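Shown here: the complex without one of its protein chains, the others still in place.
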Amino acid sequence: MTDFSRSGARAFDALRTVSITRHYTMHAEGSVLIAFGNTQVLCTASVEEKVPGHKKGSGEGWVTAEYGMLPRATHTRSDREAARGKQSGRTQEIQRLIGRALRSVFDLKLLGERTIHLDCDVIQADGGTRTAAITGAFVAAQDAVNWLMAQGKITQSPILNPVAAISVGIVQGTPLLDLEYVEDSACDTDMNVVMTGAGHYVEVQGTAEGVAFTRAEMDQLLALADKGIRELIQLQKAAY
Amino acid sequence: MTDFSRSGARAFDALRTVSITRHYTMHAEGSVLIAFGNTQVLCTASVEEKVPGHKKGSGEGWVTAEYGMLPRATHTRSDREAARGKQSGRTQEIQRLIGRALRSVFDLKLLGERTIHLDCDVIQADGGTRTAAITGAFVAAQDAVNWLMAQGKITQSPILNPVAAISVGIVQGTPLLDLEYVEDSACDTDMNVVMTGAGHYVEVQGTAEGVAFTRAEMDQLLALADKGIRELIQLQKAAY
Amino acid sequence: MTDFSRSGARAFDALRTVSITRHYTMHAEGSVLIAFGNTQVLCTASVEEKVPGHKKGSGEGWVTAEYGMLPRATHTRSDREAARGKQSGRTQEIQRLIGRALRSVFDLKLLGERTIHLDCDVIQADGGTRTAAITGAFVAAQDAVNWLMAQGKITQSPILNPVAAISVGIVQGTPLLDLEYVEDSACDTDMNVVMTGAGHYVEVQGTAEGVAFTRAEMDQLLALADKGIRELIQLQKAAY
Amino acid sequence: MTDFSRSGARAFDALRTVSITRHYTMHAEGSVLIAFGNTQVLCTASVEEKVPGHKKGSGEGWVTAEYGMLPRATHTRSDREAARGKQSGRTQEIQRLIGRALRSVFDLKLLGERTIHLDCDVIQADGGTRTAAITGAFVAAQDAVNWLMAQGKITQSPILNPVAAISVGIVQGTPLLDLEYVEDSACDTDMNVVMTGAGHYVEVQGTAEGVAFTRAEMDQLLALADKGIRELIQLQKAAY
Amino acid sequence: MTDFSRSGARAFDALRTVSITRHYTMHAEGSVLIAFGNTQVLCTASVEEKVPGHKKGSGEGWVTAEYGMLPRATHTRSDREAARGKQSGRTQEIQRLIGRALRSVFDLKLLGERTIHLDCDVIQADGGTRTAAITGAFVAAQDAVNWLMAQGKITQSPILNPVAAISVGIVQGTPLLDLEYVEDSACDTDMNVVMTGAGHYVEVQGTAEGVAFTRAEMDQLLALADKGIRELIQLQKAAY
Partner (left out) sequence: MTDFSRSGARAFDALRTVSITRHYTMHAEGSVLIAFGNTQVLCTASVEEKVPGHKKGSGEGWVTAEYGMLPRATHTRSDREAARGKQSGRTQEIQRLIGRALRSVFDLKLLGERTIHLDCDVIQADGGTRTAAITGAFVAAQDAVNWLMAQGKITQSPILNPVAAISVGIVQGTPLLDLEYVEDSACDTDMNVVMTGAGHYVEVQGTAEGVAFTRAEMDQLLALADKGIRELIQLQKAAY
């Protein structure tokens, strides 16, 4: 389709090597290290037996996410958000996205009045941290739900569907699946797609970084994303 | 296509009444009050003869946006962000979106080392504040560019294309154009589309609020958005 | 009295054109756009069925105010306070003044345990924003009280008296009523007076910006303020 | 004039015992502990050989003030502002007042491009802390100016006039000079007056805490303030 | 032992002149001005009839400390922490140390569910502010306990032991007791020791500012600190 050459001779429609390590740290109810190539994100799921104010007395639970990047996860060191005293707009945007993505596959009534906190911390960044975070957070959330069932706190799983996410983009005219950092920096269009195991969209966020994109390009990107997410959902299942 | 009934007998594919008032306030280089039905946003464009750090010495300018909502623009009063001491994640997400949308149609080299600040303040909210903000900010930016040319500060317009935005969504199974608040609250899928005058996408942000959406639904929504944005771009032109 | 010449041939003891537009926005219980010449302030009154901590259980209500200025309400753009993360000392001083002024004409017992929030947002500034805010906030508060009575939530109005405010100052030796921006910038003495419909003082705040002022000058200024406020109170009444 | 009885049989028009201790701490260029009865404020003047941004290159200096209250200066402990992470509106209002008062008697050109910082910290509070602060800060500023002249940094004093301040108020119908805390809490009207040695006003800030006040009452209060400030200015001189 | 010469011909193992003034301010339950030479710290103890969240319902009380430095307590003016909007790491470290030191001699059960707040504010700094603060805070806490007993709120003192603190250090090879500022700036090793009346350690914090220190040097420093603290505890007792 193009002659743009990817690192490691990766095909334009191939994911990077994905690894999913469960039980990565010992305290959390769910703890997953997910790698998309060199991008590594630690996703923990913590169960708390209370809900935020807007859910009190509703009989429903809540699922929420926070995202962070270690200062030297990136090529050049970035300021520590805790030291600067606030989270950047980018950080907030990403953690809101992760939270919405995960809530979309939860039946909050079945969860009961408790919260699952998903903490996604980027240990090493090479593009695609938000999509790796969503994909890994789902596995951590699944482990937390299994823990709740093993503890007898709930008897039916509140998870309705798996969910995963991938980035796609157009680099030098070529649509590519799962962008790594050098591709992401060079791309004209960048799209993040979140999809359920049923093949339905939860989020589609496409942005023209340089030239605006056409409907035909969008269709190509969505097709690539479909392929990638179906593979990721298989890999999530294989982690059990 | 459906029997969902909109306020004022509006058709599923009709915009609300749009009004664009230029020169709304007297100090700004561009000042536009835009209304999408009951939603009213004041968009001002301010020219500053300097650029942020990452553009210093580049010979390029910068275009940036800030967004705010008056505390009682909404049904119930919300806290004043200045009093609370920080902007919400939602506010930051929206102002980043407006900034990207406007930069996508600017040639920053032609702008020269100066900044255009776009301030979008919601006077009254009834759904679609971010899309009204982008559509109005473009007109304000155009006025600021005209002012720069009239002043002899630039000789060629840095604006490459018009840009406008609209929301679309699926409410009770019906795809609708330009959601007002009651529709937005009830919708299963909500999509904001930003498009240039050439009919190319700058941003597509679709979110499943309830049920995940299918590819077929997405295609319907994109078609509606296309129609709406073409009309908005005509209305922007008619404001001159 | 002097040969200082005001814009539009305004007399030294004349108010600018005042306009008071009720029901300016649709959600608030009281919503007033007030203009003192080119100065335009949107004043909304929001009723909340609870009181701050220091009034809980007292049987009394509370009236409080917040003040803001849109970034480009002024000649040159000022930073957005929400983005900077704090309100300036000036902002806090003004909103405390508005709150005290309005509380001075309220019987908080008759209001009952509820709060009226007055939000005064400057859309366009040309001097006198705080006095316009007080004068407009009173009308918004009156509308909120009327709404409470129409709802049957209270049977007797807690408003004891009208209240309005005006600025006076000495410019090039001449005492002037209702300073606009160019006069305010040039004045030696600047005084803001808040007075009830009974002609009694609620606040008198005089500041020597340049040369300190004498008792005789102060007497002249107070006489001008009296005249202006009596006219404003007539205009408030005429708005009904 | 009334039968309201003051502590220590103080006359309605008498100051509390005032003491002014120069060289109270050893590091500052001016350091004054001032007491108005039980109210004690430490006022230091620090000379810094630079000016804030808006004065750079102007050839003029700057005089600025900050105000603080030790947490247990008051009857019940108040939160430490440094721990809470922000200064209250009251604190900012007071420090802006002190700064304006002191600048009103300075010729900033004669000061040269340097700053005098006045820090007014309340060690013990019993009403009148802002007026004691202004009165003491003037003495500290005088000492800093003397130090600058002794160092040969300036040859002519930039101080044009002395300045002092006092509170007056109406308690149970009686106008009183120099309110202490119990009087301040009970008063209907509270006025702070700042006046130069020439008997001219720098600031007049009158507030009706309860009932609005008449012009006749205001005249009585201004007369009391005049008397008090003339005495304070004698006491400032006597401190040398 | 050395020929390093101290100001005022002070011996290497001598404290500076210590003075302890009780009842220094009038509102606090305990109020002590303590001086170690030119270092002056005002220590107040405030009793509050509630406890922080982690002690609610425990039947135990809490003892906590805050520390501040007036801006011109030092040679050159430092920024006011309340104005900067946060306490420095140094400030937090010191106030945590004071809190731990005081809690170490309290039986929190005997105190009952109430809090003693210790506010240590440095009026003038010349080295050793944290050790003076601990030594003075103990006296203020003792006075607050006496007040609680006099009020009949407790019948048995919760204080188990006196506690005091001193700094020691090595300057130009010489171990010195109670460093003043010029010594502290020049020292290679700086150690703060907190000890009870029983001669047991509560805290030992030794830091090599320049060259790392040996075990032999540490033993010398600990011996000096022992001597100093025994004298301070006598001076605390003599204050009654």
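Observations on the structure shown:
Per-chain numbering from 1; labels A, B, C, D and E assigned in written order.
We take it that a contact is a pair of C-beta atoms (placed from the backbone, for glycine too) under 8 Å apart; a residue touches a chain by one contact, two chains touch by 3 or more.
Here the structure is a predicted model, which means the values were calculated and not measured.
One chain is not depicted; across the entire complex it touches A, E.
In the complete assembly, the contact with the undisplayed chain comes from E:Q92, out of E:T21, E:Q92 or E:T174.
Residue A:I123 is the one among A:A14, A:L110 or A:I123 that touches the chain missing from this view.
Per the touch definition above, the residue from A:K56, A:K86 or A:R215 contacting the chain not shown is A:K86. One chain of the complex is left out; on chain E, the residues touching it are 86, 89-90, 92-93, 95-96, 100, 104, 161, 191, 195-196, 198-208, 211-215, 218, 222. Interface residues of chain A with the unshown chain, by the touch rule above, are 25-28, 31, 38, 40, 42, 44, 46, 48, 66, 68, 70-77, 80-83, 85-87, 91, 117, 119, 121, 123-125.
Here, only the chains that are shown with their structure count from here on.
Work out the mean CA point of chain A and of chain E, and you get 51 Å between them.
Contact with two or more other chains is made by residues 85-86 of chain B. A list of each chain pair in contact follows: A-B, B-C, C-D, D-E.
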